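Shown next, in structure tokens, is the structure this report addresses.
Complex shown without one protein chain; remaining protein chains in place.
And now, chain A:
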Amino acid sequence: KLKETMWKNNPKKILSAVENVRLLDRVSPRRSRVGTLYLTATHSIFVVNEAGVRNETWVLHSLVFSAEKQAATPSGCPLIIHCKNFQVLHFVIPRERECHDVHLSLQRLSQPESYEELYCFSYKPNVDEVERRQEWDFLDLKTDYSRMGLPNSLWKLSPVNRHYKVSDTYPADLFVPESATPPVIVGSSKFRSRGRFPALSYYSKENHAAICRSSQPLSGFSARCLEDEQMLEAILRSNPCSDFMYVVDTRPKLNAIANRAAGKGYENEDNYSNIKFQFIGIENIHVMRNSQQKMLEVCELRSPSMSDFLEGLESSGWLKHIKAVLDAGIFIAKAVAEEGVSVLVHCSDGWDRTAQVCSVASVLLDPYYRTIRGIMVLIEKDWISFGHKFSHRCNHLDGDPKEVSPVIDQFLECVWQLMEQFPCAFEFSERLLITIHSHIYSCQYGNFIGNNQRERIELGVRERTHSLWSHLWTNHADYINPLYRPDHSQTQGLLRPSTAPYSFKFWRGLYNRFDRGMHPRQSVEDYLRAIQEETQQLEEQLASHKQVRLSSATCDKSPTVRALGNDLSLANTPQDYTDGFITNSPKAPDDSLILQPQDSSQTSEPSFSNGSDQESGIADLSCRSPLSEDSTRDPDSDEAAYSAA
């Protein structure tokens, strides 16, 4: 219903329309829907009108990862669209010519060449300018540093990078040790890739231990830099309780050694006083990109056997990499919390693995980063402000495919893995992570545009776009984990997750997000959320019962009836359990199923003839995307269909 109104109130300029397009169901291709495919400047919209019920599937062009046109078949020309949020759409377009046109248009629309073309610059929700400005004030990193107790006598805010002169990929405001003078900082920055000198990422008020981050030193085989050595000493001195510090190189040792030949490398323990140097082998962006690609191929297999799936998952290496990132985070978090030792983390440039490891360690260390506001602050700090190259890594523009890598996906997944082990420790649910993931790629909000702070300022992101964080905060009730309790013992202090391989699970909620049939048909989370809402109403009623007469409106229903209102008609359809055995048989149940088994022209999915029997309700809720009004749509807009029906 909502979508239909949207469509009417906010008509998109239709660039082209193709009729009689079929959208195939990925799991059981026999279920397909025929409709019209509209192309607008920002979205492709597939509209089905079945028995007077309008059903729309919206695809945001900035989320399109690839559009692949396959060889024409007698039934039409297949066009397969892979989205960055892991939605896969399989269209069949009647005429090859039309398919060709749609394919070309999509390729052009989904790969803009300049920032100006990105969706965030044309996305204009109904918000006035004053409010829009306020959106950007919602998060302020200074508040987070003062939450950590900074500045103090050990750490100070340095103006050295105010104009991005020292490092053009670093933020303007950075915390450095009190004893680090500008010449030391500048000297150190000259000895580090891209000028990314050691700066503070996290500081523990309790024991003064800190996590600092940087890029690799330009040590080559023997080069030294006095200022860099002084810089590390200054960091050590800012932790009065400790007589040494860790330097963690998150790369595999071989990679780091190879870098020495290029005049880069890693710290020599002999040159730096009181450091303990440690390699942690997290693979590089290219390995990660290929690994995710392999895993996604496995997720996409059509009715895979269990062995296909597990073998594919193993050979993708994805979970191994997730474990490596989490292991590194644990090492650092333990150093800080248990040993009270400061850590300097770097990789090569200090914007990928370093960002992952620092932010995972922060989540493990500090309960604040496990709240809704906290996780936003953390992403703003360790990812956005420290210059994770979002536009390159997420392929926002038509760029070098070798720069693309799911580095931030891995961070979000590490948080998810932790949520699975500590169900009461996080204020937010999986839904928040999935929504953030989607918007990192959607380009609907300005937050993730560009590759660093300087670029965003040049683009005028704060002046011209909207901020995701305030949007999420406005709807934060949607993202609450009903099991979260701030005072719960598992919520407090350092998380100590198990890292046994069997503790890592495949994240179906993200990678198979749009395959609704794969998800639990009833969501415990939604059920509990509904109960809690009702509890709140009851509390209010009880509080006011003396003055006001109890309204007789509520309480007659059991909460479950309300929570599961849709489930009672929880209709779900059987999957293809038959390997085509039954579905190939003729239709009417009373007819012989046996006599004409070869007749495959008719499908006998009973679900299809009976609208009320289709999947609905619960599965929908569990993977509901709270993306705002004008954005990507669920693959099947059944909600609309059902509320209208």
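Convention: a contact is a pair of C-beta atoms (placed from the backbone, for glycine too) under 8 Å apart; a residue touches a chain by one contact, two chains touch by 3 or more; residues count from 1.
Everything below uses one rule, namely that contacts and distances are computed from a predicted model.
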{"item": "From \"DNA-directed RNA polymerase III subunit RPC3\", \"Myotubularin-related protein 9\", \"Exosome component 5\" or \"lipoyl(octanoyl) transferase\", the hidden chain's UniProt protein name", "value": "\"Myotubularin-related protein 9\""}
{"item": "Residue of A:14, A:262 or A:542 in touch with the missing chain, whole complex considered", "value": "A:542"}
{"item": "Contact set of chain A toward the excluded chain (per top definition)", "value": "27, 299, 303-311, 313-314, 317, 319-320, 323, 421-425, 482-483, 485, 488-490, 498, 500-506, 508, 512, 515, 517-524, 527-528, 531-532, 534-535, 538-539, 541-542, 545, 549-550, 552, 555, 558-561, 564, 567-568, 570-575, 577-578, 581-582, 589-590, 592-594, 597, 604, 606"}
